[in-house]
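Note that one protein chain of the assembly has been removed; the remaining protein chains are unaltered in position.
On to subunit A.
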């Protein structure tokens, strides 16, 4: 476990301080402090509406927090605190800091008009200005990593959900991010397809990638997560190693949350 301010062996890859986010009158995040240690897997769990996805989206600057700071490798993301107050950074600065972050979405969000390889090479070609041959070699290598080299020429519509999500992971990895964010990466997959995506994620974790995972896969959080944060009502209620968080005696709120999962599983079996 990494308490705020204290850093893990590999240092802190991303740190969140005092993050507040409102949608209209509704406060979704009520002052979040979290350190993401480099080279480790951090899992965010909690009931729907707890703010875990919003927190992750703030880390990618897809949502703009109303207050608080996010530092990525020590650099402020999106907003900087200045003597004149909190100031939005120019788009080029935001892009530069965001370049070290990869994001995997629940809905995959592959570009439908590009093949699997096209999705992976797009940013290499257009943003990094890489030549076609070099970009394709790199893209194919990434697809090989997720076991989909033979699907390079397929369009997203010709791939299963699990394959699409693996292509989406390859697309992110091609840009060599230092942190990978996963927003419920298996939630829109059939149960028999979640395994192949979780396997790729386990491989990444074993390679030492810094990961933040919002997931309903409690088993994944417990087995692969090195840090677990349980969110409820826009706050981090529990925070620590899986053993600390899931071990008994459990916090009653977490117990209730886990029960709903067991109930749901039992209902599915009935």
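We adopt the following convention: a residue touches a chain if its C-beta (ideal position, glycine included) is under 8 Å from a C-beta of that chain, and two chains touch if they have at least 3 such contacts; residues count from 1.
Just so we're on the same page, contacts and distances are computed from a predicted model.
> Can you match the unshown chain of the complex to its UniProt protein name from these: "Ion-translocating oxidoreductase complex subunit G", "Outer membrane lipoprotein-sorting protein", "Amino acid ABC transporter permease" or "ATP synthase epsilon chain"?
In UniProt, the chain that is not shown appears as "Amino acid ABC transporter permease".
> Quick one: say which of A:122, A:149, A:199 or A:226 touches the chain that got left out.
A:122
> In the complete assembly, which of A:24, A:112, A:191 or A:252 touches the absent chain?
A:112
> Quick one: say which of A:98, A:145, A:166 or A:239 touches the chain that got left out.
A:98
> Residues on subunit A that touch the omitted chain in the whole complex?
60, 62, 91, 95, 98-99, 101-103, 105, 107, 109-113, 122-123, 126-127, 154-158, 168, 171-172, 175
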